[in-house]
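Removed: one protein chain of the complex. Kept in place: all other protein chains.
Now for subunit A:
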Amino acid sequence: MYFRTHFFVSVAMLFIALLTSCNRNFQFSVLEVKPLDRDINQKAIDRIKQLTPRDTFSFLVFSDTQVAYDELESFVAHVNSTYSMDSIAFMLHGGDFTDYGANFEYNLYYDDAKKLKFPVVGCIGNHDMLSNGRTIFKKLFGPEDFSFNYGDYRFIVFNSNSREVRFDGSLPNLNWLQQEIDKSKENNTIYLSHVAPMTTDFDPALESNFTNILASDKKNRLSIHGHTHSYVLEEPYNDGVQYLTAPALQKKQYVKVTISSKDIQIQQKFY
């Protein structure tokens, strides 16, 4: 008799505790769309706009952080303790924040990366497009194709994951890319997209148009990518365009780029 009353009371308390507990503990589906923040790329760009641009500046590039949350945590600690606020302007992420494009993975990345003291701008990776990943990216990060400037440098960031759309010609969006280049008021261009044109996951029908667009851009300084997980710096088309592939964070590596109007220094870093 008493047991029953007590039990119902404790069950009721348990339910109240559950209902008022952290919203994250009620998950509707692995495929759900419930990112923890909105437009974090724009928020980072707003912070970058507050900086006083320098003629010579540095930025860090890291990429393919999916499933490597231990490495991401130690990377955040390493960056925050190694680099003073005026030594690095911002950081770029080369894509693949997630393995399955799942909401919980995006949020796990966000939990760790928000502790970085520098603004981070990222492009979408192929894994990030799986399931409802494209929708989550658009809500959490913002548009897939966008550009921003730092001083006399225009950074053009876009989706180049052609295989995810079955090579239908929509990715990368070359019309958009050419328009961004044409309307750029800065004298230097740096490109950021996940899949490089040299890889088999880049639309072969668009490869030569894409590389021609980059080669024709006289202000082009560098094209940055991720996806293939190993650090490579090369000029594969002999057309004056340098392609940098950032290593996967699981290898405990990243890249530091120091650039001025006359010079560019690219260093593979280990931590």
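The criterion applied here is as follows: contacts are C-beta pairs under 8 Å (C-beta built on N, C-alpha and C of every residue); 3 or more make two chains touch, one makes a residue touch a chain; residues count from 1.
Assume contacts and distances are computed from a predicted model.
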item: Undisplayed chain, where the name is taken from the UniProt record, one of "MxaD family protein", "Cobalt transporter ATP-binding subunit", "Outer membrane protein beta-barrel domain-containing protein" or "Potassium-transporting ATPase KdpC subunit"; value: "Outer membrane protein beta-barrel domain-containing protein"
item: Full-complex contact with the absent chain, from A:N41, A:S131, A:N188 or A:T211; value: A:S131
item: Candidate in contact with the missing chain, chosen from A:V33, A:M198 or A:A215; value: A:V33
item: Missing-partner contacts on subunit A, residue numbers; value: 3-4, 7, 11, 14-15, 18, 21, 24-34, 67-73, 99-102, 104-105, 108, 112, 127, 130-132, 134-135, 163, 166-167
